Structure formats: structure tokens, C-alpha cells
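The next block holds one structure in the form of C-alpha cells; read it before the comments.
Every protein chain of the complex appears in place save one, which is left out.
A and B label the chains in the order they appear, each numbered from 1.
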Amino acid sequence: MTKYTPVIGLEIHIELKTLSKTFCGCRNDPFNAKEPNIYTCPVCLGLPGALPVPNKKAIEWTMLLGKALNCKINTVSKFDRKHYFYPDLPKGYQISQYDEPIASQGWVKIKNQISNSKDKSNEEKKIRIHRVHLEEDTGKLMHSGVDTLIDFNRSGVPLVEVVTEADFDNSDDVKAFLIKLHNIIVNLGVSDANMEKGSMRLEPNISVRKADQKTLPSYKVEVKNINSFNFVKKAIDYEVERHIEILERDEIPTQETRGFVEKTSSTVSQRSKEEAHDYRYFPEPDIPPLEFEQEYIDSIKVPELADDRKQTLMQAPHNLEENLAENVSLSKAVTDYYLSVFTLTHSHPELSGINVAKTLANLILNKKLFQNYPDPQESAIYVIETIKPKKTDMKLLGSLIERVIASNKKTVEDYNRGKENAIMYLVGQVMKEMKGKADPLKVKEALLKKLKKE
Amino acid sequence: MKKKHSKLILTSEIITHVARLAHLKLTPELILSFQDQLSSVISYMSKIQSVNTDGVPLTSQVTKLTNVWREDKIDEDRMFTQAQALQNAKKSKNGYFVVKAIFSE
């Protein structure tokens, strides 16, 4: 298996949640439409004589996503027509962007998911973004016996295409990248990025080369119809294995488009789409070109993203460990909540000596603190009550310790023989007897003292 | 007016390929006559090759405009009712346009 290296790139389509469509003022809400074909007009139905007028917000959101992916925003851009015939494509061409996308040459850092040696487990990997461009979505086809039904509610909905370089060599990195990308999109608020509904669509292209081969493989296979991150991983794993099998026979896998089949976690050839494509791109004459002043580009501001928040949480006064910081920072709402509660609690006199940040982060991540106490004020009161050191009844403690030691002879022996962990079991037993009304640190102290004496 | 140009020949394979791209079903007779006609026309047009265009940019539209766009607003006035959307369709069913089943997966 080490003889081969997968070469994987991604094409991701994201539907923007603008109010109106890309090139007309029709309502952009295809998933909540109560009926088919109720959000159409001459433009998105491709009627004779209709003309497109681009949606400024769709352009700006494409730019915003490009910026969030560390892309260069091109000062000159334009739309092009991409031609092919399909019943869901009303004009016989899709208005897209060919050689002058809105954004290009970006990158996203992910944590390396697979590492050769343990000490490199935190190493980051940079995935290069080839381009980010704006285009229009097609209508939707449904198959019903001998008929194919077409609904154009989705026709013309703004669609951003993100294309990565073929920088991935394993499916785990792909999944990590997609989770991160999804998080960025949701944070920007430009899309629901719902894979089930299809407002985020994933198309990996996969090939495999011999490990010692420096050049890229001469073929690639694109997989469509994938609606979850896990399925992407499964599709890639399936394909890689399939390609290796073919390569082992000294053959080359066919360049083609395949569809993912959920039931079997495998892929099948989509032969109907295999006709040689010649999209005959040319500049869309109905839309004048785009030219952006640097000042305008600068005015599109990327809000704080998860990575920025994570950095904040890893610094003083929080000093959270990376894992905790990362998990809290994923959602802006959760981070904001953490910060409010932290502000209200961390300098509370009763909590001196306690790592409030860490405890609070754990309560949020593991104990549904946010859900149970959504109001930071109430939450702060609860948190202080919960984590402040307990007053300990020392007299009661003394007698209980004796009882616990007496009834746990075996554990005490273990401890004496050097099994230090055993002490925690005993602390737990005492705490139980005290019905939690004790400071575990004090209990441990007392226990150690007692055991030393014996 | 007609000048003699060395006539370029478009093969029937090219004509068939182009017809497929253009989604046109051509009869064998039409393929033959287009082969001849397009060959003459393209040959005539080929004289454009002799114009020196080194360093000349393309012009794909002449408006001299840039950044013509609209605000993100819903234009209810222009939206069709379902009946209007479907009124010219050859076939519709339950609010959908209908075509003969096409291969998908």
C-alpha cells in the first residue's frame, strides 16, 4: 500500500443565501418553496429576450469567501458563458467565470490528520485554493417513470465554486479541510452550507500515482452526488483502492465522472455524462466586466473566524489548551458565551486558585452549560456555585476516611505497593460518602496524611 | 467581389462533431451541403488571419461600462405565477415542466 500516493483535489459548490437570485430579482429560497416553478421570471427561465443583471451582494460575498480563504481578489473580473445542453439548464449555457475569477491563489491551513511520527502530530498542512468564482445554479430534475420533471425555482441561485489544488494525499485531510471550510462559510453567514439539501456540494477528483513518480497522473476521476463529509471520505477511500487495483494490473483507470452510492459506499460510472465536453466559453456580452478598486476590495471585511478566536483563547488570560480552544472557537456564539461568562467569573474571590478558563470550557463542551444556562449572568452564578471550593466538615471527614480505608483494604494495599492512581479511587469513595460536600483537594490531602501514618 | 481563396475543407467528422455540440440533428444530405457551404464561408472568413493583431486586446463588448449590478432585492413585479411560467410549455405536470426521461445517475 505504501507504493502509491493518492492525488486528490476538491471542487466545492456553495449556494449563497442572498435574498434574490444571481442575475434577476426572483426569490432565492428554493428549499422552502411550497410549489415548483413559483420563483421564476424571464431571466431565470431563459425566455427569449431576457437579460441578466448581476446581484452586487452575490459578488461581494464571493469576494468575502475568497478573502476568508486567503485568496487574492482580482481587480479585473468578468462573467463568461459556459455551454452545454441539459434540461435543467434553461439558456443552454451557464453564466460562470472562466479565466478571470473573482478570487484566486488562496490557502487554508489544516491540522495534519495522518503523521508518520507521534511528535509531529500537531503539524499544520497548507491546502492551496486554486480559485473562487461566482456562477448560477441550474434547475432541479426529478425522475418520475417515463418522465423527467423540471423545477426552475433553483435556476439562477448564486453558486460559488471553490476549487482547491490537488494538494491532498488522504481522505482524512480532505474531511478535516471540508469541516474547516464549512465552518468558515457558516461563520461568514453567506450560506446555509447544508449538504443534505444540496446547498453545499462536494466533488473530489481523485487519481493515484506511484510513490516514486514525480509527475501527476495522466487521468483523474471526478465523483459526484456526495452529501456528507463522511461520504467524501468513503468515496475517496473506495476510489483510491479501485485505482490501485487497476494500476497493479498495469492498466490506467479511465478518466470519467462517477457517482457515489450510499448503500454500498462505492461509486459507479456515470456514462451518460461522458460525452467529450467542449464548453465553448466566451465573455458574457450581456454583462459589462467587473473592475474593483483596491479601496473597495479593502472595504469588504472578513469577520473574526474560528482560527482567530482559537488564537485568542490560547493566549492569556485564557491560556486554553489547543484542543479546548479549538472546540470552543468553532462557533462564534459559543465563543462569545464563553467570553461573557469568563469575564463574570474569572476574578471572583471564591475561585482563586482555580483554572476557571479550563473548567468553564469543559462545562460548555461537556455539560451543555450554554443550552442549560443561555443567559451569561445566570450561568456565571451557576458556575461559581458549582466550581468554588466546598467547605469541608473536617470532623466528619476524619471518621469517613477511616471507614473508607477499612472497607477498601485491597485498594489501600495497591496504593502502598506504589500504584499511585489508587488514591483517586479512594478520594472518590470519600467524596461519595460526603455526598459531594467537600473539597476534593482537601480530601486527597487528608487521605495521604492518613495513609502515610499507617 | 468574390476573391479566390484556397478553400479550406471541413470534413464530415468535423461537421458531425459541431452539430452534436450545437445540439442539431442533421440529415446526411444536410451534413453534405453544410460541409460544402461552411467550407466556402470559413475559407472566405479566413482572410482575417492576414491581419496583424500582435499585442491587440480582444473586444467582447463596446459599452465601456464596468460594475453594472443591482442591489439584492426581490423583484416581485417581474416574478411569474406558476401558471405563467408553464403557459408555453409543451408538457407540464403538477406544476413541473416535463421532458422524456433522461439518464441521470
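We adopt the following convention: a contact is a pair of C-beta atoms (placed from the backbone, for glycine too) under 8 Å apart; a residue touches a chain by one contact, two chains touch by 3 or more.
Throughout what follows, contacts and distances are computed from a predicted model.
**Q** For the chain that is missing from this picture, which UniProt protein name fits: "Glutamyl-tRNA(Gln) amidotransferase subunit A", "Glycogen operon protein", "RNA polymerase sigma-70 factor, ECF subfamily" or "Spermidine/putrescine ABC transporter substrate-binding protein"?
**A** "Glutamyl-tRNA(Gln) amidotransferase subunit A"
**Q** Looking beyond the chains shown, say which of A:12, A:26, A:45 or A:157 touches the absent one.
**A** The single option touching the absent chain is A:45.
**Q** In the whole complex, not just what's shown, which of A:57, A:81 or A:220 touches the removed chain?
**A** Only one of A:57, A:81 or A:220 touches the chain omitted from view, namely A:81.
**Q** Using the document's definition of touch, tell me which of A:280, A:368, A:419 or A:449 contacts the absent chain.
**A** A:280
**Q** Contact with the hidden chain only, please: which chain B residues?
**A** 1-2, 10, 14-15, 17-19, 21-26, 30, 34, 37-38, 40-42, 44-49, 51, 53, 56-63, 65, 68-70, 78, 80, 84-85, 87-90, 97, 99
**Q** Touching residues of chain A against the unshown chain: what are they?
**A** 41-42, 45-54, 81, 83, 85, 87, 90-93, 150, 152, 278, 280, 282, 285-288
Note that only the chains that are shown with their structure count from here on.
**Q** Determine the centre-to-centre distance between chain A and chain B, using the mean Cα coordinates as centres, and give it in whole Å.
**A** 40
**Q** Spell out the part of chain B that touches chain A in their complex, as residue ranges.
**A** 20-21, 23, 58, 60-61, 63, 65-76, 78-82, 85-86, 93-105
**Q** Show me the residue ranges of chain A that touch chain B in the complex, using the header's touch definition.
**A** Residues 18-20, 24-27, 35-42, 45, 53-59, 83, 85, 87, 92, 141-152, 225, 259, 268, 270-272, 275, 278, 280, 282-283, 285, 287-292 of chain A touch chain B in their complex.
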